[in-house]
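The complex appears here without one of its protein chains, the remainder shown in place.
Now for subunit A:
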Amino acid sequence: MDEVLKAVFAVDGAKVNFGAVRALDGVTLRVMPGECVGLVGHNGAGKSTIVSVINGGLTPHEGSVASDGERLERYGINAARARGVRCVFQELSLCPNLSIVENTRIMHRDLGGFGWRKRAAKIIEKSLDTVFSGHGIDSGRAVGDLSIAERQMVEIAMAFSDAGIAPRLVILDEPTSSLDASLARQMLDHVRRFTATGGSVIFISHILHEILETSDRIVVMKDGRVVAERPAQGFDHHGLVEAMGTVARGEGGQRSREQSTAPLILSHQAKGLPFAAREGEIVGLAGLAGHGQTELLLALHAAHSGNWLPERDPLVTFVAGDRRLNGVFELWSILRNFSIASLGDLSRRGLVLANEEETKGADWKRRIEIRTPDMDNRILSLSGGNQQKVLFARALATRARVVLMDDPMRGVDVGTKQEVYAIIREEAARGRTFIWYSTETDEVRLCDRVYVFREGRIKAELAGDEVNETNIIATSFEGVAV
């Protein structure tokens, strides 16, 4: 009981059900002052649900929550904020039409009154400077104009900002997924500083080395339960993956096929070096986040798909990274979300053939293991990672020869990633071309050839053995062509 008294936050035996799905099955979790708790687990393991319980968004159907030794009976989002609980979500939660300063005002209710703009600007700028020094973000800009990485930075700074109620427990849910390595490093350093001064952090990430080096204690969740809980020193990379229940498959290894003879399938005059892709090639787009990679993908898509006439045989298809913006159709079922891009093949004279659609859906559900009892359930009933799988299946099920991928693995768990990598390699061997923007070095290393971007231009082209972390980082910072 002593532990509960000292804990900044304690959850006891929390159970949460969503319909037939048991999201939390008796979870007990304590967060001590000055501690960083790493939380890992597969997609759908219940991480986001336990976060919602802690930030007051969900009341557990059973079990209790306590803070500073006091059992909280009427707990909600406002009570959580008053206790200094802050959240950074996987899905970004800022209002895009408002400026950074105005968003600060929304976050901090007590900022009102005459001259709030000045106070809000001061607070958010101070926090941005502390967490990401040298960030170069003007606090008067509208959030919608920021790149996704900058938005994430603002969101993180927002959580650590202090306007009367100091943050005591900051929950970071996949905060680094849209940040590049150097920004992620800055953020992790700040987490260490924050915990050193007595603050507490719950840190969720699929990037295991971040968890291992930043957390004091690691909690592993699986199927709505805590399956392992140890000090961080008690885990290594392999042990963590094992605890999550995935057998780490050996690194797929660099592909060594000779491709320079394959026919050219796509070329584009981008800024900087010219861009070209061959049949069966996996082409990576690397560099710091938001330096023109997505723009190239959009340009390639626009140049090779019709906006006026339907195309039976499109050359390119697209897997979205920002699935809320240009990925899922929220009103629709999983099946309809899956089939929308390949309706041409599932129809006769403009009529959708319901049977073929169902068969194909069931086929892909099995192939990439979409975790749902029924493909007719709504797409939003799936966890984020599984939604991403549906988008992936949507693209792969088309006849398109080229698949454009806009950092699609953001927030997807390790096991799923391995499965998808295997499918990509298999499809590439059959002659499909993948153009893959990724912020994760491990993924870039799977590519045959990599273009490195800096400030909207292609600065370097790496092929074969040159594709490694050192070269990518060197070219993305200095812009030296290798």
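In this section, a contact is a pair of C-beta atoms (placed from the backbone, for glycine too) under 8 Å apart; a residue touches a chain by one contact, two chains touch by 3 or more; residues count from 1.
One rule holds in what follows: contacts and distances are computed from a predicted model.
Undergrad: For the chain that's not shown, choose its UniProt protein name out of "NADH-quinone oxidoreductase subunit H", "Urease accessory protein UreG", "ABC transporter permease" or "Stage V sporulation protein AC".
TA: The record for the missing subunit names the protein "ABC transporter permease".
Undergrad: Just name the one of A:60, A:314 or A:361 that touches the chain not displayed here.
TA: The missing chain is touched by A:314.
Undergrad: Which one touches the absent chain: A:325, A:362 or A:429?
TA: Selected residue, touching the omitted chain: A:325.
Undergrad: Across the whole complex, list the residues on subunit A that are touched by the chain not included here.
TA: Output for subunit A: 301, 305-311, 314, 317-318, 320, 325-332, 336, 340-341, 343-344, 347, 350-352, 394, 398, 400.
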